[in-house]
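Every protein chain of the complex appears in place save one, which is left out.
Moving on, here comes subunit A:
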Amino acid sequence: MTKVQFGLDTFGDIPRDLIINEQPDYPQAIRQVVKEAKLAEAVGVDIIALGEHHRFDYAISSPEVVLAAIASVTNKITLGSAVTVLSSDDPVRVFERFATVDALANGRAQVMLGRGSFTESFPLFGYDLADYDQLFEEKVNLFSELLKEKETTWTGQLRPALSGANIFPKTQHGLSTWIGVGGSPESIIRAARYELPVMLAVISGTPKRFAPYIELAKQAAAKFQTQPQPIGIHSHGVIATDQAQAETVAWYSIKAMMDQLGRERGWSAMSKAQFDREIKTGSMYVGTPQTVAKKIAKVIKTLNLARFDLVYGAGNQSITEREATIRLYGEEVIPLVKEMLAE
């Protein structure tokens, strides 16, 4: 088995300690993420990846700006986004910004292109949701051209054409680029076509149901005669030294967050039975380092993954709880998973 990479992802949720009189302290929440990234590096995590949102419950709307700050206080950890909402951004700008972070971080920047699980960026930046599919398709197409770092000539329907455009700064060794995917098989095929690695967001249900997607990626690569690329997943989790404690934290944070999102979409709230099932056989990695490590090792083996990212600190967890997850993930879970995989 190739070396598996372990990441930590956050959207910049507001820690409970930083909500005073119902007022989230966004600046402090952002500085907290910088601190956490440093901690993640110190405990041996391979990647820190930040999501882009434009909503009251998340502090991070410009992941690469935060990554630039992290770049200056770390020197090993990969600095990623998860995801950059390419559909409502400009590919040239995205490339320029990440190439800049890559320079600051000595080649550690990584961009993950996605459509985002929310759509709030569309009206904000003047994009039409009716163009949802086409925007992403065209912009990934342009981005893949930009990755060559040569003069680019490109035409599309939703963005002005480029004729022999040269984009700066150039990177030292190319910009590491992934595609973030929800449940759409089309995205898997697209990633194979552009020869880009895929990160699947596995938020609920048994991860095994994604096995056919991995087969699809393989077959699509064969069809396009491209190199099969690594595949990773990202899922939510809370780690604590005590199982019950971890579950309590997950209940008031992750479950509460999912219920909030559910309400906006008309879904009913998650029941205790569903919650328990997500922890036991589903897609929440909640518990002691031993429990969580077993579950991660199992999913890596089942799906033959090259990368696993734990989404930490979702909902309004306290700083102590967030940092406990990071510390236990790096110091105990990752070494345990590596042992289990070696067996």
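One rule holds in what follows: a residue touches a chain if its C-beta (ideal position, glycine included) is under 8 Å from a C-beta of that chain, and two chains touch if they have at least 3 such contacts; residues count from 1.
Everything that follows uses one rule, which is that contacts and distances are computed from a predicted model.
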> Considering the UniProt annotation of the chain absent from this complex, which name among "Hydrogenase (NiFe) small subunit HydA", "NAD(P)-binding domain-containing protein", "Putrescine transport system permease protein" or "Quinol oxidase subunit 4" applies?
Replying inline: "NAD(P)-binding domain-containing protein"
>> Tell me which of A:39, A:189 or A:256 is the one touching the absent chain.
In response: A:189
>> Of the residues A:62, A:119 or A:243, I need the one that contacts the missing chain.
In response: A:119
>> Just to verify: which one of A:274, A:304 or A:318 makes contact with the chain not shown?
In response: A:274
> Footprint of the hidden chain on subunit A, which residues?
Replying inline: 119-120, 129-130, 132, 183-186, 189, 204-206, 208-209, 212-213, 215-216, 219-220, 223, 262-268, 271, 274, 277, 281
